[in-house]
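Every protein chain but one is kept in place in this view of the complex.
Letters A, B and C mark the chains in the order given here, with residues in each chain numbered from 1 onward.
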Amino acid sequence: MTPTDAPGHDVTTTLDFLLQEVDGLRTRWVAPRRLRVDLPAETLPALLELLKGRAGYVHLSAISCVDWPDDGQFELVYHTWSYELNVLVMAHIRIPRDPGVYLSIYDLYRPAAFFERDIHEMFGLWFEGSPDMGKFILTEWEGPPPMRKEFDGEAWVMEQFGWQEYRPEWLTEIEAKGGGISKRPEQLRGDKGEDGTA
Amino acid sequence: MSFAGILIELTLMPLVAFTIGLFMVLMMRKIAAKIQRRVGPPLLQPLYDIIKLYSKQTQTSHGLLHDIGIVMAVGGYIAAETMVPVPGMHGIADKAGLLTLAYVTMIPSLGLALGVGQCANPNGSIGISRALTAMLAYDVPFVIIIFGTAWFYGSNNLVEVVAAQQAGGIATWGVMQMPILAIAGLFSLYAMLGKQPFEIYVAPAEIATGPMVEMGGKFLGGLFVMQCFQLFTASAIYVSLFLGGGENWPFFIAKLFFIIAIPMSLAFLFPRYRTEDVLAAVWRWPVILGLAGVWLVMH
Amino acid sequence: MTDLRTIPVVAAGEERPSGGQGNLLARVFDELTAFCRSRSLFMLHYCTGCGAVELPPAMTSRFDMERLGIQPMVTPRQADILLVTGYVSTKTLKRIILTYEQMNSPKYVIGICSCTVNGGMYWQSYATAKKLNDYLPVDMYIAGCMPRPEAVISGLRELIANIRAGRSDYWRDYYRRYDHYLGNQQRLFGENWQTPTDVIAEARHYGLFGPETLGEHTALLEQHQTPLQPFEMRLGLKQDKGSSS
Partner (left out) sequence: MRPENYQAVSHPPSHEYEVFFGPNHPGIEGNYALKVRLHGDEVTAARADGGYLHRGFEKLMEGRLWIQNIALVPRICVPDPVPMEVCYSLAIEALGGLEVPERAQWIRVMQLELSRIAAHLFTFGGNAATTGMYTPMFWGIADRDLILDLFEELSGGRVYHIYNIPGGVRRDLPEGYLKRVSDTLDYIESRLPDYDNLMFTNQVFVRRATGVGIMTQEQALDWGVTGPNLRATGLPFDVRRDDPYLIYDQLEFDVPVEEAGDAWARTLVRRAELKQSLRILRQVVARLPEIDGPIRAPIPNPLAWNLPLGDVYTRVESSKGELAYYVVSNGGDKPWRVHVRGPSAMHAVQVLEHLVTGARIEDVAQIMFSLDACPPEVDR
């Protein structure tokens, strides 16, 4: 393997030529080494298999999940990297937010197990065929999947926790003279409905 | 010697040994600090630690054997230490032979095994099995060395061994007459102290300090006391066997600290071995050297 | 809202249990133990948060805490100080409480970093507990994000001075007001929360029982308290073994 500089004409054409084999793709070079692919959810396994088998895309860098509640969709982004072509392919798919089920790609990429479990914990998506969908990070968490947009973390915190009192004498004196903070944090928080009293 | 005299000696000797042991611990920590480019603990730090541990207000015991185990561990070394003659005091050294001494030095490990066994902590169990393995390792050369010296001096009695060495000044010291055995003995002493690379049974990063894992308060204090006695006893045995014992206190103490300083200076430069490597290391060179030394002694 | 200063530590008029007023020997003994306690502090090796990254510099060659008689210890049974270094996530907080209860008294808790005081920069976070002194009696806070090794050491020096003067008795508070602490713990962890250590029995045994040791929360605890069981292991048996296919 040799270090490649900015992908030359051949790498781009190789990839573009290769990706013609999968239907329904929209490809766009967003940066010299970043190829963005938008595709329907059902063709993703075929694309990844093609990339892994024919273009050396053995490295799954990450799976990112983005919540789009207005569209009622989750966007899943599969970032894969080829050690031979040195181009990152980002495959974007959209799946409906409800029921939020998708296929696992664990049989293609083992790192997927971690990311899929993570997305399951944080967003509540279910991946069919992922080896371990148990809790890992949020073992002590019983609330809704926290990364969903409808979960308001701050309101939850206000409900759950109290705050330390800190108002030393000097601050009281300053405030008596009209200085200090004009609006105290708990008043700001109180505006949101909860005042967080322990 | 009268009964009262022995009683006084048996009281005094542990006190002296404990005091010297405290300073040996301090020296060990100071050597570590020097190597690691630090200042190190203050003068009485080992004593503060022990008093603090004994003054803990809640104590967690795991049962009768746990309590007894610590007593055995400390008591074993105290008993061993009274069998080693120091200047002016013989304790029960002339009544107990070298072989008894070798047996008695095993008691602490066995006591710890009893005590730790009841803690039901797997780390402690692994630790104690390692400690017993280490004991098995260093006892083989230790027994060979004891055999060799006893053969050479024709006596199983440490008092006589010491007297024979002191008869002709440095030339009659064991280290001059049996240099190979002395080297093997140093190895054995190093392994007995259980410092790196032989520190297999405390191993914090592996088994969370092994036998000490469930020890807190007075139990840990007991172990700290045990360490003081262990350092003293091990070096006193070595000094009595090879460095002419104690003619007088200043010389004796200088020898004791010198002997302990050797392994301590090396310990902080090494990681620890694996268990089987300890066996391989201790059963190879010290045993070969020891056997060679015994052969030389016998011919 | 709780103010740190309003938390009663030793109730007024209460005699210190170790006190041997009048008897000279007992007083000397008390002084000696207080001195030794202050000069020998074993701190638990538990890096609970990012502040822990400033502890190795404080311990090692440059700042060398062993000068003050402070050294790291491995297990809670051996340790005197529990350094809570930074934010405590709910999951960590459970372990911290288990650890704290396993330590032998006198024991001291130091909250390092702003996050232990009031949530710090993670005040919005659903995952971290905000006020450490709701769940454990905290002897001292060292604020900062993160406090420098000098700050940690000066905080520890102050703790040493407090112990020497007999002012750091907050661990008794955990026994005396166990109901309060248990209540806060239950509020966060759910009503089925229990620890393997029986704090109430310990309080009885060592004469640390106070009027607020028992209460509604401990009553709740007694309803569901079960004997200690070996921890359940959820090993990844579903995963296939190492070799790649």
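Assume a residue touches a chain if its C-beta (ideal position, glycine included) is under 8 Å from a C-beta of that chain, and two chains touch if they have at least 3 such contacts.
Here the structure is a predicted model, which is why all the values come from computation and not from measurement.
J.: Can you pull out the displayed chains that the omitted chain is in contact with?
T.: Within the full complex, the chain left out of view touches A, B, C.
J.: Among A:L25, A:A41 or A:M122, which residue is in touch with the absent chain?
T.: Here the residue in touch with the unshown chain is A:M122.
J.: Which chain A residues would touch the chain omitted from the figure, given the whole complex?
T.: These residues touch the chain not displayed: 1, 3-5, 30-31, 33-34, 58-62, 64-67, 77, 79, 81, 83, 86, 88, 90, 109-111, 113-114, 118, 122, 136-140, 146-147, 151, 153-154.
J.: Where does chain C touch the missing chain, residue by residue?
T.: For chain C, the residues touching the absent chain are 44-50, 52-54, 56-57, 60-62, 72, 74-76, 87, 89, 91-92, 95, 99, 121-122, 124-128, 145-146, 148, 196-198, 201-202, 205-206, 227-231, 233-237, 239, 241-244.
J.: Given the full complex, what residues of chain B touch the hidden partner chain?
T.: Here the touching residues of chain B are 32, 35-38, 58-63, 120, 122-123, 126, 196-197, 199, 203-208, 268-275, 277.
Just so it is clear, only the chains that are shown with their structure count from here on.
J.: Among all the other chains, which ones are in touch with both chain A and chain B?
T.: The shared contacts of chain A and chain B, listed by label, come to C.
J.: Which one chain sits nearest the middle, judging by mean Cα positions?
T.: Given all protein C-alpha atoms shown, the central chain works out to be C.
J.: Indicate the whole-number Å distance between the mean C-alpha point of chain A and the mean C-alpha point of chain B.
T.: Averaging C-alpha atoms per chain gives centres 59 Å apart.
J.: Could you please state the distance in Å, as a whole number, between where the Cα atoms of chain B are centred and where those of chain C are centred?
T.: Computed value for the inter-centroid distance: 36 Å.
J.: List, in ascending order, every residue of chain A touching at least 2 other chains.
T.: Where chain A is concerned, no single residue meets two or more other chains.
J.: With touch defined as at the start, can you tell me which chain C residues reach chain A in the complex?
T.: Touching chain A: residues 1-4, 90-91, 94, 117-119, 123-127, 129-131, 133-134, 188-190, 234, 236, 238-240, 244 of chain C.
J.: Under the definition above, what is the set of chain B residues touching chain C in their complex?
T.: My answer: residues 29, 33, 36-42, 45, 47-49, 51-53, 55-60, 204, 208-209, 212-217, 220.
J.: Please name which positions on chain A make contact with chain C in the complex.
T.: It comes out as residues 110, 113, 131-132, 134, 138-143, 146, 151, 153-154, 156-157, 160-166, 197-198.
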